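A single protein chain has been removed from this complex, and every other one stays in its place.
Then we have chain A:
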Amino acid sequence: MDATLARVDVVVIGGGNAGLCAAISARRSGASVLVVEAAPKFYRGGNTRHTRNMRCAHDSATKILSGPYTQDEFFEDLLRVTQGQTDEVLARLMIRESQDMLGWIVEQGVRWQPSLGGTLSLGRTNSFFLGGGRAMLNALYLTAERLGVEVLYDTEVVEMEMEGGRCSGVLVRRPDGMHRISAKAVVAAAGGFEANIDWLKEAWGPSAGNFLIRGTPYNRGTVLKMLMDKGVETIRDPTQCHAVAIDARAPKFDGGIITRLDCVVFGIVVNNRAERFYDEGEDIWPKRYAIWGRLVAQQPDQIAYILFDASSLELFMPSLYPPIAAPTIAELAGKLGLDAEALTRTVEGFNAAVRPGTFDDKTLDDCRTEGLTPPKSHWARKLQTAPYYAYPVRPGITFTYLGVRVGADARMRMADGTGADNLFAAGEIMAGNVLGRGYAAGIGMTIGSVFGRIAGREAADHARH
């Protein structure tokens, strides 16, 4: 092993939104900063590459947001999706700071785009990055480098030199060998473990082998595991994650946003026994979008099929892969490998239960079923216009919630209840503190930016004293 590669005030592990916000904030506080990123340059930034927007509280409409979104309303939304599984102190802190983040992030070179035409109905609550998540990352990297932050790509942390809650340096593996980086403070912003299928299997059993990973293949949880082994306190359980139902034909890793399907509300969803298993019309997309990954994960072989007919084909966003089409339900079953009789029976049963109503895909309309289990509460229309279509879907894991516990200063807590000396965390690796279950669009980025900024500032402060 070579001698120490670098000696810095603050080493940031992970170069996503949280890591870059930490690096920029630490550098602006006067510290020398090194970012180590496990991925090669193109894949830098973890899941931030695939994100698009951030949820921030604001008191009035702006050029980019169509209306006010108060801190209280944000907190209520968070309580609803997490069903109370959130650390209220940290959640309120994050929401308070998110208000300031709208401007701070722009000062770091990130650009917002004017509120959208309405494909996502998030124009009031969420701000969208102009050009998407990778554009946002590019801007943060440019700013960080301009400030003098050093970035090492293809650099994986393989060991942390810990003594109790103090870390004096990290060992990294680079293409040219192993190196040691000595640091006065460490910010762990290395993401979750969703790309580590073995770890997912420990939590979910063998069914996790059928999960698709929507984002980066580099979030393998190595740093999280190291911290857990070294006595840092953890929070949440390994089965909690943000999972949606995505096209089953998507690649195993990194398919990103374009594998999403937002047509669940327009049809019915069956498992490979041709049985419906949940109310497809429970609430409007994207409010219930995030529950379908978990639902499909609980079905046999972790696969399901969204069925709809010609009348719904153009009601939703175009998708990457074309739907599978057939002139009759029985032929569609054949193409999907389902039992034709069973599927026909399910569709006929559904059609018979549909009550007349006025279809309106913008609100919770009065089109519903009666006497059907499970019911379809809204947008229930008979599947009767050929051709019939189907999308096969699988659970697509976006990110995991098991993480390290932190305080309001983003400092990690040790399992014995004491605060770590010089260890801070930001982003997905500590998201579980705020987001114990469920998901609402853009909160991942809020956690990353807010706690990244705090962690960077606190780490720099620690390094100075």
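By definition in this document, a contact is a pair of C-beta atoms (placed from the backbone, for glycine too) under 8 Å apart; a residue touches a chain by one contact, two chains touch by 3 or more; residues count from 1.
In this text, contacts and distances are computed from a predicted model.
Enquirer: From the names "2-ketoisovalerate ferredoxin oxidoreductase", "Dihydroorotase", "CitB domain protein" or "Binding-protein-dependent transport systems inner membrane component", which one matches the UniProt record for the unseen chain?
Expert: "CitB domain protein"
Enquirer: Would you mind spotting which of A:6, A:147, A:257 or A:372 touches the chain that isn't drawn?
Expert: In the complete complex, the chain left out is touched by residue A:257.
Enquirer: Who touches the missing chain here, A:163, A:176, A:314 or A:416?
Expert: Missing-chain contact among the listed residues: A:314.
Enquirer: Where the complex has a chain not shown, which of A:134, A:378 or A:437 is the residue touching it?
Expert: Candidates A:134, A:378 or A:437; residue touching the omitted chain: A:134.
Enquirer: Kindly state which of the options A:49, A:220, A:405 or A:437 is in contact with the chain not pictured.
Expert: Of the listed residues, the one touching the omitted chain is A:49.
Enquirer: Using the document's contact rule, name the residues of chain A that touch the chain not shown here.
Expert: Those residues of chain A that touch the unshown chain are 42, 49-50, 52, 111, 113-114, 116-117, 119, 128-135, 138, 141-142, 251, 254, 256-258, 260, 314, 317-320.
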